[in-house]
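Only one protein chain is missing; all other protein chains are in place.
Order of writing sets the chain letters: A, B and C. Residues in each chain are counted from 1.
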């Protein structure tokens, strides 16, 4: 198989991507299974009952955007990665483990965000989020170090690395802050969303700022 | 990564499509989880129990055809889109949010279509439907404006745009009418289905009518 | 878009196939959700409880092989189909409707195969099965009539058509027989499985027999 590597290279990553796309797509769609249709009693009406359930929808949106942005960045990173080896498969496997765990973390958030157990639920969710940031960074770092990426200028590779160091740093900060203030966490989550929702733009801005400094 | 855009272009959209296909396929298959096998008591028989449950099947069919036609049009639009950027990923993400919410809206429809809460259930379903129409229009409008489509005559692009303006207009009308008459909604839903089930044909007809007028 | 058809043709069918693969894969995996882990009481042990549940496993296997053989034939047919139009998308959509309904029909079979409601449950399952055979035939018939297939000798096309006429005929027979004898149904189901599990071989045999006759 060895001597076939060059011809196969596109096919190899394309199957990692297909499998990962599958896991992402399922995890993101399973979130909806956690929203239960309420049972209306005789003297009630449906709309107020649904609105009272706002924590479920908030958790659904948080889970959805977590996984969507995660997929966008997975897609962005694998645009550059064109070769694949066993270690990359395992790192990606760890990433998928976190992704497939996310519906559970979201379900916990949804159930306890409005109760006394709020603290523990948010801690668990943000820890899961932190692991996701770590996995993202490790995938990119490993692939760029081992030369599994397309040939690009070292400067571009470095600026992507700078971008993805932010992922574990910010999500780690969110995890630590989750022990102190949940609203600050939510604000940082939105900021992180804005940073990573269009990674190419952020990378450009980082690069420009660096050039302005030097 | 920048300077690789041209070579990558096919690969980029193909992964959006794969991920979207995944979400569509799961959402459309999850609908069945909402049909429960009835528990037959000793003096009952299965068939009448199933028939009594007709609202579940109606909702299943409505949900299925909503998602199927939505997929057909997603497929039709992405036949022309060949480049991709961050904003398109986000617009598509919004679309997928609505798609993944559809099994819940359908479950609500199924549970309450035959009860006093009918009104609220239909409102929610048609609002979800309206968001779907909006998302479809925005994806096409953004892509055609930003030149992310294949080079085609401006006339063809315009006629596709004319077709997809119909999506939010008609689904918005259905949403508004859902406050007044549910049967009119159902009729309009069928008409919209006929218009969008084979988008290429409708586009041709719109174009011909325009030529006949001028 | 019209004038792009030739270049796009591969891409078009590949996305139908991806979407269908998704629906098949999910439907076939959802079957397992219907097998519940039994709750063992203090004076019981697990194995006999599991064995007592044999109808669930039988239904799981029947559902699995129904969908697997159906996928194999879908794959076989779409090997030859290389162009795609709106009607084909709708016919395929009908097929997917039946596929996505199969986990429900299987769950019903699993729950009632060993009870007084057996008859109704088998009728519903075999009716679903018959619709599947019909859909398969219509997809092939329409595609071969409209010239959406790869250029092949008319003789080969005809022999494939002869093969797929068998699908609705046999599954229709099974449906009718389900009102009289369930064990005959099961035997015919196994025969049909043997015929369609490797469609290419069966087609060859049909062709040879025809040549022998003429």
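Throughout what follows, a residue touches a chain if its C-beta (ideal position, glycine included) is under 8 Å from a C-beta of that chain, and two chains touch if they have at least 3 such contacts.
Here the structure is a predicted model, which is why all the values come from computation and not from measurement.
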Selected from C:24, C:104, C:164 or C:189 as touching the chain missing from the view: C:24
Residue, one of A:37, A:62, A:81 or A:108, that touches the chain absent here: A:108
Residues belonging to chain C that touch the chain removed from view: 17-18, 21-22, 24-26, 28-33, 35, 37, 40, 45-47, 50, 60, 64, 68, 71-72, 75, 78-80, 150, 152, 156, 160, 197-201
Residues belonging to chain A that touch the chain removed from view: 1-4, 8, 11-12, 15-16, 18-19, 21-23, 25-27, 30, 33, 85-87, 89-90, 93, 96-97, 100-101, 103-104, 107-108, 111-112, 115, 117, 120-121, 124
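In this text, only the chains that are shown with their structure count from here on.
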Whole-Å gap separating chain A and chain B, where each centre is the average of the chain's CA atoms: 26
Distance between chain centroids, defined by C-alpha means - chain A, chain C (Å): 37
Chain C residues counted as touching two or more neighbouring chains: 22, 26
